[in-house]
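Heads up, this is only part of the complex; the chains shown haven't been moved.
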Amino acid sequence: RDRFTLIAGPCAIESEEMSLRVAKKIKEMCERLGINYIFKSSYDKANRSSVFSARGVGMEKGLKILKKVREEVGVPVITDIHEPWQAEEAAKFVDMLQIPAFLCRQTDLIVAAAKTGLPVNVKKGQFLAPWDAKNIVTKFKEMGNDNLLLCERGTTFGYNNFVVDMRSFLEMREFGYPIVFDATHSVQIPGGQGTSTGGNREYVFPLMRAALAVGVDAIFAEVHEDPDNAPCDGPNMLKLEDLEEILLKAIEIDDIVKKS
Amino acid sequence: RDRFTLIAGPCAIESEEMSLRVAKKIKEMCERLGINYIFKSSYDKANRSSVFSARGVGMEKGLKILKKVREEVGVPVITDIHEPWQAEEAAKFVDMLQIPAFLCRQTDLIVAAAKTGLPVNVKKGQFLAPWDAKNIVTKFKEMGNDNLLLCERGTTFGYNNFVVDMRSFLEMREFGYPIVFDATHSVQIPGGQGTSTGGNREYVFPLMRAALAVGVDAIFAEVHEDPDNAPCDGPNMLKLEDLEEILLKAIEIDDIVKKS
Amino acid sequence: RDRFTLIAGPCAIESEEMSLRVAKKIKEMCERLGINYIFKSSYDKANRSSVFSARGVGMEKGLKILKKVREEVGVPVITDIHEPWQAEEAAKFVDMLQIPAFLCRQTDLIVAAAKTGLPVNVKKGQFLAPWDAKNIVTKFKEMGNDNLLLCERGTTFGYNNFVVDMRSFLEMREFGYPIVFDATHSVQIPGGQGTSTGGNREYVFPLMRAALAVGVDAIFAEVHEDPDNAPCDGPNMLKLEDLEEILLKAIEIDDIVKKS
């Protein structure tokens, strides 16, 4: 089994310059470390806690920026979509699509994403048992798209809290598709800050180590140059300057677990 | 405070005849009992567990049927919508809109529904604390729509289970809007039947009594002439023939709780 | 089915005078209202959050006070026990025994309580599914004691929170024994106040109504003349002066649910 892939980038596309700069830095880092890298950033934050929350640059502008990142930096790019019609449009600009956790049960969205033929990272809903990801798998099979990734991002655990059930990686692996751990959304504190969502950045690296120790194929992490001043997900994003040290230890654990 | 309103009907619109027949029967029953009645049925089941699950008659046909129910039977009608563009279209045919629980965090959908000016029943997500319904309230206020209803439909409780936290009615009431209890979806067993969702019909009436004893403004219940052969939600829908007896006792509890 | 029984009294035995006074007041109230009444108070709070928490008057003194309440006021009395040897001793002074929720899985304690032949109220553990109360039932049957009551006191729901699953009354009723709802411990916030346990008194009455609307045989409630200055469980105990009004409405709901 191969070393884990890193899917990372700022929560929201803030500007072309910033996207290019961050993508380039992480790409160089991953090349040094021997990790496959996919740039992730969202053109729209469609499920924010409040209408006052930042939404991003919009779809048209965002997709152009993603394309530019892909061409100029030379990395594959992924973005999330929120309505079925966006799948085909986004597919013209990106290499992979992502289905947000809240929307993993929306059949039309899953079908539209699957139909593009692109690889799709589906986040398991906060309300879904790992074995019930089976229905997502079935929908992809029906559509003839075998490029599915299943992502754990934490499960509802009482109010205003998620827990990462490490057994879910083992359960979802049974379906035969690559498994992703979303290390930064898993430490969110939903509703924990009034009109936006809080988080616990200090848990990100330990949970990432735990997931790799169980065995995953990719790590998803939102990374920002200055998380505390980011327009969204600040409390749970990693600092770009901390990333390399984190990846170094992550690789060590991953290598141990994956060697025969 | 007024007696509770009943929002009820078959899970999915199966045919015009059936919709008219069920709506008429429940309407007559509610008139006898002195209960306000709103007919509910869905033109599309957009979050089914499987692509093989029944989806309903489709939007165009479904909305026409709902309009016919409203005109011929003389009852207000409500239906759920799943994408923002559907709000304006559905608003031409129905009296109320409903936001599915999985989608209660989708800002564009909330905004589109609120903009119609119609009353909107928003189901609190299975992943949401009652106090975090505040963000839904805020979005409606921003849109200038004060016709919001907040609906409890059970909260994620471990895997493949929901629990109805009766405190949520008290918490959500603090926002100043009518509170609805969805008595039939609350007893679903998510993922419990492989490719469709199971349920426990025998819990519906007891939980309904409990919610009324705490104090709610409306009861939502899916009702079918033959639930065991219904295309969806069979295991948790009420039998039409049982409804009157249930409502009779529900009224007694409601009257006690609401008298000063 | 009969009207519910009330099991009530101050969390801890504070003094003989206070126990007699409270027992007398509640007894008179229950006679006026036509409710069976059982006086409850603990001689020892053995599972306090802290060694600094008040523990009560001690077993020897406490049991004498309970006996005096029983003789002078003329009400049956119940107390909880925490170690097997206490069962036989307490049985000389009281009419009923109670097993704390944390201890419902301790076989020796269950067996010792069952062996006394007294009625025993076993609180279902915060960690136990309603159907798993079956093991408690089995142990009583084995001991030949058929005077078992099963009590719901809330289930662990994430951290620092309990939820009352109203379905549990239905599930536990299947065993054929009377079902009790502990309305005041169910609203505790475990660990919520540092070195003692917090609570939400305003939820007690609504949850009591809900439980009665589902159908229970007895209501357990800690009641105090001045809860805010009580040595334990202050935040969730009812005020004695509020009790009559609460019972009046509770009776109305109970009567509706229990009439054929």
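Lettered A, B and C in written order, each chain numbered from 1.
In this section, a residue touches a chain if its C-beta (ideal position, glycine included) is under 8 Å from a C-beta of that chain, and two chains touch if they have at least 3 such contacts.
Note that the coordinates shown come from a computational prediction; the quantities given were computed from them, not determined experimentally.
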Homomeric assembly size (copies in this file), of which only 3 appear in place: 4
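As a convention for this text, only the chains that are shown with their structure count from here on.
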Dominant interface by contact count, named by its two chains: A-B
Taking each chain's C-alpha mean as its centre, the one farthest from subunit C: A
Chain centre separation (subunit A, subunit C; CA means) in Å: 49
Where subunit A and subunit B are represented by their mean Cα positions, the distance between them in whole Å: 33
Between subunit C and subunit B, distance of the C-alpha-averaged centres to the nearest whole Å: 37
Where subunit B touches two or more other chains at once, by residue number: 155
Interface residues, subunit C side, partner subunit B - complex: 155, 157, 163-167, 169-170, 200, 202-203, 206-207, 209-215, 249, 252-253, 256-257
Parts of subunit A lying in touch with subunit B, wherever the complex brings them together: 46-52, 55, 82-84, 102-103, 105-108, 111, 125-132, 135, 138-139, 142, 155-156, 159-160, 190-191, 195
Contacting residues of subunit C [partner subunit A, same complex]: 157-159, 161
